[in-house]
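Note that this complex is displayed minus one protein chain, with the remaining chains in position.
Entry: chain A
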Amino acid sequence: MRVHIVREPADRQSRDLLEHNYRLRHKVFVERQGWEALRRPDGRDVDDFDNEDATHILITDGKDVVGGSRITPLDRPNLLQTVFHGLVQEDLPADPSLGADWTRFYVRPDRREGRRRAPESAALFCSVMEYALREGFSYITFVSSIYMLEHGTAVGWRITPLGRPQSIDGKPTLAAWIEVSEDALDNVRRATGMRQALISGQGHFSAIGNSLIP
């Protein structure tokens, strides 16, 4: 498996990855999770925030995209402060220029079946924290079902709610921020057994070693 950091304007190879990513997102978020507001007739989940400010962290296995996440800066238009502003009652921990919004986290559904822990998901957790540290962010915001509080805390992340959880489509949902730090990266690496860096300096991707195979 490889981790790719993709931004617009994308070169031809990255363009293919992005297209694959948009189609998978539609499958996961619209067709499986029922997020109807995202439904599009062309079967691609692309919204206003898939623009040149966005960074896509994509995991591939061979030619296939098997998981992904999107990071958008908080001092540019973002999902948290528009669509989900109703979930935010507390102040951000620091200036918006120091934070990023983590959205569209997914693992291709068939990769989760029958496995105790999806290495794709572990790779995304590690990559997102590694990327945030590298870019100099001090916190990452997210909106998700409140179960993320358990998953994030279990890998040693410090997570602070930005507001009261609310029931959205019957699921308790909240906005929160994760502290970005060397400790947070160490902890998630130890918890997932992924010891080495996933994002390389220049090529923006690297092979993931055997530590990923459960």
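The rule is simple: a residue touches a chain if its C-beta (ideal position, glycine included) is under 8 Å from a C-beta of that chain, and two chains touch if they have at least 3 such contacts; residues count from 1.
By definition in this document, contacts and distances are computed from a predicted model.
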| item | value |
| --- | --- |
| UniProt protein name of the chain not shown, from "HTH luxR-type domain-containing protein", "Outer membrane protein with beta-barrel domain", "GvpL/GvpF family gas vesicle protein" or "Chemotaxis protein CheA" | "HTH luxR-type domain-containing protein" |
| Absent-chain contact - pick from A:Leu38, A:Val155 or A:Ile168 | A:Val155 |
| Chain A, residues in touch with the chain not shown (by the definition above) | 89-90, 112, 115-118, 121, 146-147, 149-156, 158-161, 163-165, 172, 174, 187, 190-191, 193, 211, 213-214 |
